[in-house]
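My questions all concern the structure below.
Apart from one protein chain that is not included, each protein chain of the complex appears where it belongs.
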Amino acid sequence: MSHPQRTGVIREYDMHSPSVRAGYGVILFLCGIMVVIALFPLVWVILAGFKDLKEFVSSTSILPRSFDIQTFVTTWNQLGIAKNYLNSFISVAGSVVCALIFNGLLGYGLGILKPKGYGVVKKLVMLSLLMPTTISIVPLFMNIQKLGLGNSFLPLWLSYGANAMYVILFVQFFESLPSSIIEASRIDGCSQLQIFFRIVLPLSKPICSVVAIFAINAAWSDFLLPYLVLRGGELQTVMVRLFVFSTEQTVNADAMMRSVVFSMIPPIILFFIFQKQLTENSVSVGIKG
Amino acid sequence: MDGKSTRARRRGKTGENIKSWLIMLPGLLLMTFFVWEPLFESIRMSLYKTRNVELVRYIGLDNFISVMSKDDFLQALTNTFTYTFWSLLIGFGLPILLALLIGETRRGKGFFRTAAYLPNMLPGLAVIILWSAFFSGEKSGVLNILLGRLGVPPQSYLTNYRLVIPIIIVIATWKGAGATALIYMAGMSGINAELYEAAAIDGATVWQRVVHILLPAIRKLAGTLLILQIISVFQIMYEPMVLTKGGPDNASLSLMQLMWQYAFGGSMNYGKASAVAVIVTVILLLMTAVYSYFNRKESDWD
Partner (left out) sequence: MNRLLKNVSLVLVLCLLFAALPAGMAEGAVDPDLTCTITLGNWPADTAPEAEKALFEGYKATMARLYPNVTLVPDYYSYTLSNYVPMAKGNTAPSIFQPPFTDPQLLISQHLVGDVTDALEAYGVLDKFSPSYVEMLADENGRIYGLPRDGYVLGMHINIDLFRQAGLIDEEGLPIYPKTLQEMAEYGQIIREKTGKAGLVFPASETYGGWLFTNIAWNFGCVGDSALEYQDEDGRWVCNFTSPECVKAMEFMRDLKWKYDILNADATTTDWAGAHSLLGTGEAAMNFAADDSVDQPTANKGLPVEDFALIPFPAGEAGRYALAGGTCYMFAPNITKDQGIALMAYLQVIGKLPFLNDEIIAGMRADYAAKRDRGAPVLPAISAWTDEEYNAAKQAIVDEYCNVDMRLYRDFFDSLSEGTITLKSEEPVFAQQLYRELTAVIQRMITREGADVMKALQKAQDSFQEYLDDEINDY
């Protein structure tokens, strides 16, 4: 079996040298430490979730006294997290759809159609990439209130349709598509929208999946705008709930740790499903971005 | 060329332009509503005395003068630069090192990559709450438990004004360094392996190859990531907000957090909040401009 060309600095024949072999041992050791540091906090928070309040506040042991899964079940039920999960899923689903459609269409316009005057818009989008979204959160929140969109998912969904980074990702991808295909379909008499849905979209699966994963993760983790928009109401998402716990102090520290665990489960599942796309595709996208 | 057909084509072109703009319209409307108009509104509000959400009267730069003359602004500005300093010290080199290490492993590379990326997937808020238990000053704080095993008495972390900012940066680095490392890895994998082979034949040690081939090859990427990192750490807000509330005695207060405090922290002074927001924006734009200036110069040399 032939290996693909190795990319590392250390070459095959270097391994014959004892000092390089020792160095390689050090590399493996350091990588091991990295794995421990990356994973220990995660393992720890799960262990901490098994502790009761007294144990969490007083115990000087990493391991809990008992591993009763019932503690998690009780907290899940008491805090009614299921409802928040549902809200989060609704919020995430709408956000992903908006992120793909609206940013995709805008990216299509800026990357392929390029109508007269598109350059100004493209510059504006590039510039907004630098602007922190939290900077304009005050007037944005006021606008949402004025339109009576408070306590609804709609503004949150739509806010993902206005993401400068996703637009730029789409533009860069579309620009890399061979223009001959698009030109050919144009001659075949396809309208611009037809070209988008029949030609461009099918070719854009990699970028769509990357934007979708980014959007899912961002929408799941988001809490500042959702906190302001969803108020203390029925539609609170998991992260809004966690933020409320941390500011309004209605939940004990042990239940808080279990809530942290609950908030991490979906992203971790998502991560293991899309591991490859995340650690490979999104990286190459990230480089261009 | 026949005049008629040119006109027809031009008309067709105009029609196509209109259609294209129509396709972009929904996205443009959303960008306007969620990004551009609020940004414009921020700038406008920063020039007015506000009473709740109303603009009372135009006061020129008074909000800026009032905000900037206060001690907490100076403290927040200094802190924000301190955040940036620690972030560069702790968080800039580490991803490069990680990328180098993981890139050299011959077996288990996928596993290492996965482990490095995982923290980046976790919700930022959950990460902060999780780590707050690590840095608790009680005997039950995780770090104190671990130090206790080594015979070290319990230490205080979040109440130590010298340590809070580095601690927050450590947490942010834990979350982000792995993902950044993967970007570097992709950059490193683009280096032609023949360069290493050739250098090896010329007798270059592994270390020399790293210094003379690998590092120069990722210099441009590192520059881009550097500016992105500075921009992102400059906006640090919810981490200190949740972890220390900006304390002790404003030792971890960031500029964006100051903005949030003006707006939602009880004084509801949206004019002053906007003034802080505009100041942060201007600083970010300046830094980006400086960066692209040097970047262009460098490209000229290439």
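First chain written, first letter: the chains are A and B, and each begins at residue 1.
As a convention for this text, a residue touches a chain if its C-beta (ideal position, glycine included) is under 8 Å from a C-beta of that chain, and two chains touch if they have at least 3 such contacts.
None of these values were measured; they are calculated from a predicted model.
Please identify which of the visible chains the hidden chain touches across the whole complex.
Computed over the complete complex, the missing chain touches A, B.
Decide which residue listed in A:Arg21, A:Lys123 or A:Arg231 touches the omitted chain of the complex.
A:Arg231
Touching the absent chain in the whole complex: find that residue among B:Leu158, B:Met185 or B:Ala199.
Within the whole complex, the residue contacting the unshown chain is B:Leu158.
Out of B:Glu16, B:Glu37 or B:Asp72, which residue would touch the omitted chain in the full complex?
Touching the chain that is not displayed is residue B:Asp72.
Just checking the interface: what residues of chain A touch the absent partner chain?
So the residues of chain A touching the missing chain come out as 52-54, 57-58, 79-80, 83, 141-142, 145-146, 148, 150, 228, 231-234, 249-253.
What residues on chain B make contact with the chain left out of this view?
Output for chain B: 51-54, 66, 70-72, 132, 136-138, 154, 156, 158-161, 243-245, 247-251, 263-269.
In this text, only the chains that are shown with their structure count from here on.
Return the distance between the CA-based centres of chain A and chain B, expressed in whole Å.
Averaging C-alpha atoms per chain gives centres 15 Å apart.
Of all residues in chain A, which touch chain B in the complex?
Residue list for chain A touching chain B: 5-11, 13-14, 20, 23-24, 27-28, 30-31, 34-35, 37-39, 41-42, 44-45, 48, 56-62, 98, 101-103, 105-106, 108-110, 113-116, 118, 121, 124-125, 128, 130-140, 142-143, 145, 158-159, 161-162, 164, 167, 191-193, 196, 217, 220-221, 223-224, 228, 239, 242-243, 246, 253, 256-257, 260, 263-264, 267-268, 270-271, 275, 278-279, 283-284, 286-287.
Under the touch definition given earlier, write down the residues of chain B that touch chain A in their complex.
The contact residues of chain B facing chain A are 16-21, 23-24, 26-28, 30-31, 33-39, 41-42, 45, 53, 98, 100-106, 108, 110-119, 121-126, 129-131, 133-134, 138-140, 142, 144-145, 148, 174, 178, 182-183, 185-189, 191, 193, 196-197, 200, 206, 209-210, 213-214, 221, 231, 235, 237-238, 242, 256, 259-260, 263-264, 270, 273-274, 277, 280-281, 284-285, 288.
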